[in-house]
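Note that one protein chain of the assembly has been removed; the remaining protein chains are unaltered in position.
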Amino acid sequence: MSAVLEVRDLAIALPAGSDRSHAVSRVSFTVTSGEIVCLVGESGSGKSVIAQGIMGLLPKGLPVTAGTILLEGENITHAPPERLRALRAARMSMVFQEPMTALNPVMTCGEQIEEVLREHAALGPAERRAKILAILREVSLPDPERIVAAYPHQLSGGQRQRIMIAMALVLEPALLIADEPTTALDVTTQAQILRLIADLQSRHGTGVLFITHDFGVVAEIAHRVAVLRLGELVELGTKQDVLTRPQHAYTRMLIGSVPSLRPRTRQADANAPVVLSTHGLGKTYRDRSWFGKRRDVRAADDVTLEIRRGQTLGIVGESGSGKSTVARCVVRLIDPTEGDIRLSGQDIARLGAAALRPLRRKVQIVFQDPYRSLNPRRTVEEAVIEGPLNYGVPRREALERARRLMELVRMDPAVLARYPHQFSGGQRQRICIARALAMEPELLIADEAVSALDVSVQAQVLELLEEIRERLSLAMLFITHDLRVAAQICDQVAVMSQGRVVEYGPAASVFGAPRHEYTRALFDAAPGRGFEFAAA
Amino acid sequence: METPDARQYEALSVESAAVVRRESAWQRVKRNWSVRIGGAVLVVLLLVALIAPFLGTVDPTLFDAASRDLLPGQAGEITTLEGETVKHSFLMGSDSFGRDIYSRVVYGTRVSLIVGVATALLALAFGIVLGLSAGYLRWLDGILMRVMDGIMAIPAILIAISLVAMWKGSLLTVVIAIAIPEIPRVTRLVRSLVLTIREEPYVEAALSLGTPTWKIMFSHILPNTVAPLVVQGTYICAAGILTEAILSFLGVGLPPDIPTWGNVMAEGRAQFNEYPHNIFFPGIFLAATVLAVNILGDGLRDTLDPKMAKRV
Amino acid sequence: MNIARKFAVIAAVTASAAAISGLSFNSAAQDDAKVLRIVPHSNLAILDPIWTTAYMSRNHGYMIYDTPFGTDEKNQIKPQMVDTWSVSPDNRLWTFKLRPGLEFHDGKPVTGEDVVASIARWGKRDAMGSALMTFVERMDAPAPDTFRIFLREQCGFVLEALGKPSSNALFIMPKRIADTDAFKQIEEYIGSGPYIFKRDEFKPGDKAVYLKNTKYVPRKEAPSGTAGGKRVYVDRVEWNLALRDGQAQVNALQKGEVDIIEALPFDHYETVKKDPSLQIPKYSTVNLQYMARFNHLHKPFDNVKVRRAVLAAFSQEPFLRAQVGVKELYNVCPSMFTCGTPYGSPAGSDIQSKSNMKKAQELLKASGYDGTPVVVMKPTDLAAIQKLPDVAAQLLRQAGFKVDLQAMDWQTLVGRRAKKDPDDKGGWDMFLTAWQGHDIWNPIANAAMDTRGEQSGWFGWAKDDKLVELRNQFMRETDDAKKKRLADAIQTRAFEIGTHVPLGEYSQPMAARKNISGFFITNGNLYWNLKKN
Partner (left out) sequence: MYAFLARRLLATIPVLAIVAVLVFLMLRLTPGDPAAILAGDAANTEQIAQIRAGLGLDRPVPVQFMIWLGNMLSGDLGESFYYKMKVTALIGQRIEPTLSLAALTIAIAVLTAVPLGVLAAWRFGGWFDRALMGFAVMGFSVPVFVLAYILIWIVSLKLGWLPVQGYRRIADGFGPWLQHLILPSITLSVIYIALIARVTRASVLETLGEDYIRTARAKGLREARVLVRHALANAAVPIATIIGIGIALLIGGVVVTESVYAIPGLGRLTVDAVLARDFPTIQGVILLFSLFYVLINLLVDLSYVILDPRIRY
């Protein structure tokens, strides 16, 4: 076992004026052939910077200021660009997070792989083609002939990531750097890709540096784990050691924040009044054009759900399953095409704007993207009091309420005068929650409200939501793709697939004994499901 | 095992958010060199326009046939409206009427700035109203945008030439004629901004907060169109100043007795080979002004609306 | 690829490379020495010189048509198509015999009937022609080479009319074309003149092409004005109608891309004079006259005292100096008729010529002028008169008028001056223009002196019965001395009532390459007798 990659005391500077002087400093680790080393850290920890540093792809503003990088014993820290170029793809390759954007959309997949061969190998066209088809088969892509001629947008996310992997491995490099390669994928696809990487790695003896923020993935794939915090390596060890016996407080905190897949048990009052129910709810998008074929897309179909006061209904599903469509229908941001939505008994599915207005107050929503949920031109105060003012609450009272709410979401009321750009994602999400609560709603919808947050922040926001639900006896509709999150917060769970609810029931029974095949597949795919993390 | 305090780390992540924390737009604008240079030149020009009578100028319409075609710096005489003949030094020479080019250029600053700014304001005002209507009232959208397509399809300069040629050439008509072809462009910009912004989660949030449509338009959507519109406004302003000069050059601009740079150049072009200063001086002022406005616009774009670079 | 073809390709490449580099500059021009390239003073749009008075159409007419009589450089009427003629003792029957060898471009001979039809059509359009027609009883053509005019009473200007050199000159067309309604434009351009119009090469706004009429038989006399022999020494004349920017015209002339600029902008006079490869040929003895015209229908110029104040304010020198600038090209002329022609005289002109601004201010104060703004129309696209309105505005202001100087292109001005509406409804008070000497050199031709009020043939609609009467007498008079006295009286009266303001005379320089010779006094723009070496 030789060291494919050796990083010693690496330091990479940040541009002047940043909040810290170095993106990473004093980072040392090795990757030996046939080994998967996971580099774990939250956003801003510098893990991607390390990957780029190794590849020699750092932007100008981020120079390597100290340390050495050895690739198969060769010092490439300050190697000339030509040398680095020759090594890339041939000896070290990289796979990126977003397979859609990482592939050139205007070139066929075949061309993009061929480019690597043209650049680094002296092969004839026929040989190149044979090699391309071979690698496509190796990454288990069906019908390689067709794939070669296909453009990236004609493939699914998983297929695209396979193309990326094929491209990275076609020259059998010694080192593969995978930078969050599964983050953008659905959980079932993620499982397949992880398996593929592990397979190929063991078959070819490649050394893999795997970058991720997801401890489930770490548990799934890593041999060794390195934990980064604000550019510094705080812990390095085997998977078992780090995940079950974390030494550093930060690691402990992170691992403690990973929600458990085991559903929390809480006695739900089956007789609490129903706040919202949908019956046969459906939404069909109609693509109309003058001459083109008419295409109907059924985003939601026959969705029947109910939420009781003080309880949380989770809708779980992969992207495109229709879960957000349901949420948006319930808030009436879009108009359902069929079925009804009963809010405290009244059907609001087809109410006109005027009739709907008084009822809007009762249902509030928190969106996924904390950066786009607040109007950048309005202060926090204006955002929080806007709703109450709309419903005739006097300004002074609304302000008073806003201050109380800021405390409720654990923020200093003094920040009310500030603008959204002065806050972090977690803080913004708190503000959004306060804004929703200012309406004194009966139902709070969280549409992937914690998905964009780092795991530690996610844990806090989840905790906050739970606390608020309890204190205010709110009904909550919680939309998420993350089974772990759902397990922690939901009383009832609805699993959606292709617009339909395939399984619906109390969280304990859905998680404990999934009946539907799809649900089972989903659970099987959850990374690190068999792994017991150190308890928080 | 001790329980790590999560809150302590929330504080940490606030700090790291500072990496991406943006300064306020105004701070960024103020620090931008393009804005500083462009703005400074414009301030100087504005001053020149305001204090034109005190800059050693004479009435720019006055002429004296005895002082025809003087070279820059030559002295000559000029007859006032009262019939007095006074000595005058022609800093930038005189034209073939015997008018003082320096005075005409300095006074021309007024007209050019007014034309540029008025054109931009007019185009923006109409564009905003029409664009908001098209973006928000779907029933109006189709017909309105078809009309806009129609106007866009007519070459702008031909609209301007036709309108000015057929109406009496005055400041108002010139401004209107230059502004009309710009309106569809602003309308399209506003409409596309509205269509984008209305999909933003914060607009949806406002909707679920029960905010009435008009209020959403004015307090959520409109303020977020300001940055691109300001940038667009500067480009219209620059284009307006240039178009005015071109109209004057083609002989369908402001009345030639109104001193504008375009008029001075249009009259001077007949003698370009012999007396290039007739075109040179107003040309420098025109190019400098348009340049300053463009640079200002680029600076604003870079700071306020970086995505706009592609739209030009 | 065989050798020949290869060679051809190489040759073509070399040739085009050479052409691009500018070495073989005139390689494309066919037989340059036989082509005369002229930049006319304006655009040629209307090809019917009877239908319009536009000088461009007249010049076009002289290229392809011939006239029964011509006016020579001394302003004498001389026969052109006519060989001999006779007048009956009572001066009422005029008999003309055409000279032999006249032939239209379509090969048909010119007959008396063609002439009669042409006179009839011309008589419906031309000012002098229609004046003549009021005398004509009938016309006929008793023989193919003869035509006769029967008058009701004797008429003093039969030959002057038939030999009228300027718009509308009497161009002779084939009868079938001359029979076209006088108010519709003709659609065939067949004349018997020295050039043949190349219709398929005519591109309005681009170029007009004329080929030498090889069958044309010129008169024996030397060319003089529109009279004399029209000999052609080039194969082809091209009018460049696209080149309208003054500087560009001079550039093109200096580079030899054109041979003649018909109307050299005054600004470039000195440049051309200094250039050894260029010349400024003398082609005219009769100058042009600038004129300011009042609108007599509305305030303030419906008041004769106000008009006289303007006469006093408008001394000619400022106008000439500003507009022309070149001393040798202009002269002050206190006459409403062209100075240097028979009726040119200072009679009655003191109000303008011996006046000054102070006098004007006093006259205006005394006139009861109430401050009504004077709308002065200024054309922006005619270099030859563009500066006059600015001078007028400045002088009017100095005299105490309020002035509204309105700029527009000449075409708009032409449209607007036909309006009789008051100022606030799109009317006007004053415009300024230029006339070729021959068009104003006597009281009949001078349209500004037609004072029949709204029936007048020209814009401004001056009304004065006494002047109408004097003019009628002049028309009937045949005695030259009496005519002269009547002309003086007419001018005196015109100054008294302020029909218009003459603003002095200038000569419009023409510029040509040195290698063009054969210029003669034409008092217009005529392109025969020219040689290119």
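Observations on the model:
Letters A, B and C mark the chains in the order given here, with residues in each chain numbered from 1 onward.
Definition applied: a residue touches a chain if its C-beta (ideal position, glycine included) is under 8 Å from a C-beta of that chain, and two chains touch if they have at least 3 such contacts.
Quick caveat, the model's predicted, so the values are computed rather than measured.
In the entire assembly, the chain absent from the figure touches the shown chains A, B, C.
The residue from A:I12, A:V27 or A:M55 that touches the chain not shown here is A:M55.
Checked against the full complex, the candidates C:M63, C:L243 or C:M449 give a single residue touching the omitted chain, namely C:L243. Note on the undisplayed chain: of the listed residues A:S93, A:T206 or A:S277, the one touching it is A:S93. Of C:L36, C:A54, C:I77 or C:A399, it is C:A54 that touches the chain left out of the display. Chain C residues in contact with the hidden partner, per the touch definition given at the top, are 15-16, 18-22, 24-25, 27-28, 43, 45-47, 52-54, 57, 127, 167, 183-185, 187, 203-207, 240-245, 247-248, 251-252, 254-255, 257, 381, 409-412, 414-418, 420, 426, 433, 447, 454, 456-458. By the touch rule set out above, chain A reaches the unshown chain at residues 55, 57, 84-90, 93-94, 96, 98, 101-107, 115-116, 119-120, 151, 153, 164, 167, 289-292. Touching residues on chain B toward the chain that is not drawn are 146-147, 149-159, 161-163, 165-167, 238, 242, 245-246, 249-250, 252, 262, 265, 269, 272-273, 276, 279, 283, 286-288, 290-291, 294-295, 298, 309-310, 312.
Going forward, only the chains that are shown with their structure count from here on.
Centre to centre, using the average C-alpha position, chain A and chain C are separated by 86 Å.
Chain A and chain B have centres, each the mean of its CA atoms, that are 45 Å apart. Multi-chain contact residues of chain B (touching two or more other chains) are absent.
Chain B meets chain C in the complex at residues 61-63, 65-66, 68-69, 81-83, 96-98, 165, 168-169, 251-252, 254-257, 269-274. Within the complex formed with chain B, the residues of chain C that make contact are 245-247, 250-251, 265, 267-268, 270-271, 318, 321-322, 325, 357, 378, 380-381, 383, 386-387, 390-391, 393-394, 397-398, 405-409, 412. In the complex of the two chains, the chain B residues touching chain A come out as 1-4, 6-7, 9-10, 12-19, 21-22, 24, 200-213, 215, 219-220, 223-224, 226.
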